[in-house]
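Left out: one protein chain. Kept in place: all the others.
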Amino acid sequence: MNLPDVVTLSPTPDDYAYTFGGRAPLVTVRPGTVVELTTEDCFGGRVRGFADLPSAVCAFPYLNPVTGPIAVAGAEPGDTLAVHFVEITPARDWGVSSTFPHFGALTATHTTAMLHAPLEERVWVYELDTAAGVCRFRARNSDFTAELPLDPMHGTVGVAPAGGETLLSITPGAHGGNLDTPEMRAGTTAYFGVNVPGGLLAIGDGHARQGEGEVCGTAVETAMRTTVVVDLIKGGGPAWPRLENDRYLISTGSARPLEDAFRISQHDLVCWSGELLGLDVLDAYQLVSQAGLAPAANVCDTNYTMAAKLPKSLLGRTRAYDGLHDRLRETAATYLRGR
Amino acid sequence: MNLPDVVTLSPTPDDYAYTFGGRAPLVTVRPGTVVELTTEDCFGGRVRGFADLPSAVCAFPYLNPVTGPIAVAGAEPGDTLAVHFVEITPARDWGVSSTFPHFGALTATHTTAMLHAPLEERVWVYELDTAAGVCRFRARNSDFTAELPLDPMHGTVGVAPAGGETLLSITPGAHGGNLDTPEMRAGTTAYFGVNVPGGLLAIGDGHARQGEGEVCGTAVETAMRTTVVVDLIKGGGPAWPRLENDRYLISTGSARPLEDAFRISQHDLVCWSGELLGLDVLDAYQLVSQAGLAPAANVCDTNYTMAAKLPKSLLGRTRAYDGLHDRLRETAATYLRGR
Amino acid sequence: MNLPDVVTLSPTPDDYAYTFGGRAPLVTVRPGTVVELTTEDCFGGRVRGFADLPSAVCAFPYLNPVTGPIAVAGAEPGDTLAVHFVEITPARDWGVSSTFPHFGALTATHTTAMLHAPLEERVWVYELDTAAGVCRFRARNSDFTAELPLDPMHGTVGVAPAGGETLLSITPGAHGGNLDTPEMRAGTTAYFGVNVPGGLLAIGDGHARQGEGEVCGTAVETAMRTTVVVDLIKGGGPAWPRLENDRYLISTGSARPLEDAFRISQHDLVCWSGELLGLDVLDAYQLVSQAGLAPAANVCDTNYTMAAKLPKSLLGRTRAYDGLHDRLRETAATYLRGR
Partner (left out) sequence: MNLPDVVTLSPTPDDYAYTFGGRAPLVTVRPGTVVELTTEDCFGGRVRGFADLPSAVCAFPYLNPVTGPIAVAGAEPGDTLAVHFVEITPARDWGVSSTFPHFGALTATHTTAMLHAPLEERVWVYELDTAAGVCRFRARNSDFTAELPLDPMHGTVGVAPAGGETLLSITPGAHGGNLDTPEMRAGTTAYFGVNVPGGLLAIGDGHARQGEGEVCGTAVETAMRTTVVVDLIKGGGPAWPRLENDRYLISTGSARPLEDAFRISQHDLVCWSGELLGLDVLDAYQLVSQAGLAPAANVCDTNYTMAAKLPKSLLGRTRAYDGLHDRLRETAATYLRGR
C-alpha cells in the first residue's frame, strides 16, 4: 500500500469556526488523505483554573471552536463523507469541566424555562496522565479523588448543513455537529451525508473522556492532537450521521424530545441493517429490537443525541459501505508505520 | 452460613396478577428467604406460533401476568425491599416476539396518536438453546438467521405503588413494574421503596434476551423458572428502583418524555453516589457526568425507562446498603451449593 | 317535561375519595337524575391563610378529595356516561392558591428532576364576590390588586379507569380525572367512556377560576356547591373525555409530553367530527386544522391535558350524541324553574 497523502491543519485562534456552514474551507484534500490537526477545547482554552468561570471568560457565540472546514475534492450533495479517527491525543496534561448557568440535564435551561436561579457555576480541573491512561478527578468540596480511564474522543464532528443553513457548532443534527457521543473515539469511522460541494468537514470539542449523556453539560474538555483519514463515497449519503468501529454499526439521531432522538437512531439502524442483510423492514425491526444497544450520547445540548448500536457479528461477511472501514483501518496502519 | 429458607411459588393460571397493588399476597416470607418461582410470558403463553396474533389471542387487561404478590414479613412503608436474582432460566425451548397494533417505539400509538393504520402484526418464534447459550432468530420474509446470546432477565419486577394506586403490570414507575431493562438479570439485586405493609413484590415478563429500548415493544418472551432471595432493609426506601450488580450501581427512572426518565435516573444516581462517597451534590453531578453510563431500558411502554450506571470501582471500600448485595451473593451461593 | 329526580350528596370528611377506582359508590342514581353535591377544595380545606403552607398542612395522598363515586344504574363497560353541569357556585367567599414544592410548570418536579432547591412556597388568598362576579387577587409582595372574572369550574371529573386500575385523583387520563380545563364550567356536558358497571363518577377540585395551563400548579381553589344532571347513553363510549357546550365540541387528551396530549385531543376531534359530518379522515383532518382551537388545559399535573375545540356552527343540523346536550340543557332549565 502506498503511503497516503498527509496534510496538517493547525488553526490559529482567528482560524477557528463557530458554526457549521457559512465558512470557506481552510484546506481542500483529496479522498484518502490523512489530516493531522489540532483542536482547542470548547472554552477556547480560556478556562484554566477554578477562578475561570466559563460565563465570565467566554462570550457567546465564541464557544466550541471547531477546526476546519476541510473540503474534500469531488464531494457533491448526496455523497458520503467518511472520517476515520486514527489518533486522538490530549495536547495538554490537564482538562477542565464545569457547570454553566442554565445549561445541563439537571438544571432549568433557556428552553426548559423555569423560575429557578442557576445552579452554582463550578470548575473542575483534571490531571490527564496519558502514560497511565487516566484522568484524575478531584472533588472541590471534599478530598475525594478518583482515577477515570482516559478515553479521548471528539464531541463535535460534522459537515455543512443542508438547505443553506448555518448552525452554531454547539448544535447536533442531521449534519453531525455537537453529537457528544463517546463513540467518536480513535478506531471509529464516521459517515456524513454531503450537503454542499466539498462537504466541509469540521472537528472540535475534544474530551479526555465523557460519561453517556454528558449530564452536567460538559465533559473533561481539552485541546487535542488528532489524526483522521478523510474519504469519500460517491452517493449513498445517510440522512443522519452513522459511525462504525470494529464491533458495531452505530446510527445516531439528534432531536428533542429525547424519544425522537431515539426514534431517529433506531429507524436508521433498522433501515441500514435491513439493507445490508436483505431483511424487510419488520424483520430488521425485530432483529434490532433484540440485538441492539441504545446508549445516550448527550442530553444537554440544543438537540439531544442517542446512539443505536448493532453488533457487526450479525453481518456475517457483509460489510457496510463496501468495507470502507476496514480499508481505512489499513490506511491508518500504513500511515502509523510510516510516521 | 445456615441454609436459607426456601419457598416455592408456582401460580396456576387463575393466580396470576395483572396489576401492582390491589391484590392480597399469595405468600408471606421472612427476610432472607429464597423463593423459587415460575412466571408465564407476557402473552400468558397464548402466542405459540405465527398464526397466534397477540391482538387476537390476548384480551386486555389480561396481558403481562405477574407472579405474586409476595409479602415480606416486617416490611413497612419507608423500608427497602431487596430482591436478588439468583437464577433466571427459560422454562421452554422457545420464545416469541411480535409487533402489536399501535404499540412500540417506531409506530403511532394510542397516546402518540396519529392517523396511520397500524403496522403489520407479525410473530417471530425463537429457538432457545440453553446449553449453547443462544436464542435463534429466523427472519419471516427471508432465510436470514442469527444466533443471539441468551441473556435471561425479567421485564417486570415491582412492589405495590404508593397512595393506594393500582397500576397495570405493563406500566413502569416509581414502584418498579414493567421497567424492561436488560440489567434485571441473574446476579443483580434490585431495591424498591416499600409503600404498603409487606411491600408486595411481584415478578413476571421473562425475556430470553432484550435489546436496549425494546424497540418493537416486545422482547424474546418466554416463561421462566426463577430463583430470588428476598430481603428487607429497615428504612432508606429509594424513591425510584435501584439495581446493583458486581460492577455497577444502577438507578432507574420511568416517565415521559424520555429526557425525564433520564433526568430521574441521573438525579437519583447523583444523590446515591454523593451520599455513599461523601460528595456534595455538584461534585457528585460532576463525577456521574464523566464516569456514568446511560442505556435506554424501554422506549415503548406506558412510561419510558432509562438506566443510569456508575462503576462500583469508584466506591473504594464503600458498599451500598451496607454490603447487602455481597451478602445476598453469598446467600445465593449457599443455596446453590445446598440444592 | 316532568321534574327530574333530584339526589343530594354532601360527603362528610371521611366520605371523600382520593382515587378514581377502588371505591364503592356512595350513591346509585337513575339516568337523568339531577345531583346536588358539595365538593371540598384540593387542599381539603386546610389552607386558609398565608401561614397554611400546603406542604405542611396537607399529607400525601390525602390531596384533591373528590365527591363520589356516583354509580349510574345500567351503565356497563362501553357505554357513555354524560354529566351536564347545571350550576357551580363557590361555597365560600374566599379561595386560595399556592405554589407547592417541586410542582408546577415553571419549576423542577419529581419527574422533571433537577438539582434546584424548590421555589418558595407561597399562599395567595382571593376574595370571591359572587354578586359582582369577581375574584380579587392581592399580590403578596406589593400592594397590587386586580379583579379577575369569576368563572367557576371543576378541575377533577371522571369515572373509574379501565383494566382494574386505581389512580390518584390528581392524575388526568382516559378516564377523565384531574383534567384541569376551564371548559368544565356550568353549561357544559362532559362525556366519559364507562369502564366498570355503574361508571362510578366523581367530581372535585373546584376552581373559582383558572388560567389555561394552570401554570403554577393550582388555580383559585375553593369548595363548591354544584348541580349536575347525570345521564347515560348505551354504547359509544369515547376513548378519551369529550365536552360539549352550546358553541363547541371539545375533545381532550392527557399525556406527556404535551404534544401527545395535543395529538390525542386532535385525533379524537378529527374522528368525532368526521363521523358526525360524514367526512373521510383526511377531509376531517383538514377541517379541524383550519377551524379548530387548541388551548392548554393543564401543564402541571402528572399528565398534561390539551383541549381541541371545533365550532358547532360547522355541524349544521347535526347533533353530537343525538342531541343529548340540548336535552340536558332543557332538563337543567326544568330543574331550575322547579327549584
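A, B and C are the chain letters, set down in written order, and residue numbers restart from 1 in every chain.
The rule we apply is simple: a contact is a pair of C-beta atoms (placed from the backbone, for glycine too) under 8 Å apart; a residue touches a chain by one contact, two chains touch by 3 or more.
Since the structure is predicted, the reported quantities are computational estimates derived from the model, not experimental observations.
Asker: Of A:Arg256, A:Lys312 or A:Arg327, which sits in contact with the chain we cannot see?
Answerer: Result: among the candidates, A:Arg256 touches the missing chain.
Asker: Using the touch definition from the top, which of C:Thr67, C:Gln210, C:Thr252 or C:Thr331 touches the missing chain?
Answerer: That would be C:Gln210, which touches the missing chain.
Asker: By the contact criterion defined above, which parts of chain A meet the unshown chain? Give residue numbers in ascending order.
Answerer: 18-19, 21-22, 60-61, 110-115, 162-168, 239, 253, 255-257, 260, 263-264, 266-268, 270, 281-282, 285
Asker: In the full complex, which residues of chain B touch the absent chain?
Answerer: Residue positions of chain B that touch the missing chain: 106-108, 112-117, 119, 257.
Asker: List the chain C residues touching the unshown chain?
Answerer: Touch with the absent chain occurs at residues 97, 99, 105-106, 119-120, 122, 124, 135, 137, 139-142, 144, 146, 148, 209-220, 256-259, 262-263, 266-267, 270, 277-280, 282-283, 285-296, 299, 304, 306, 308, 314.
The rule is short, and it goes like this: only the chains that are shown with their structure count from here on.
Asker: Give, as an integer number of Å, the spacing between the C-alpha centres of chain B and chain A.
Answerer: Here the centre of chain B sits 33 Å away from the centre of chain A.
Asker: With chain centres defined as C-alpha means, what is the inter-centre distance between chain B and chain C in Å?
Answerer: That pair's centroid distance is 36 Å.
Asker: Residue numbers in chain C touching 2 or more other chains?
Answerer: Residues 112-115, 257 of chain C each touch two or more of the other chains.
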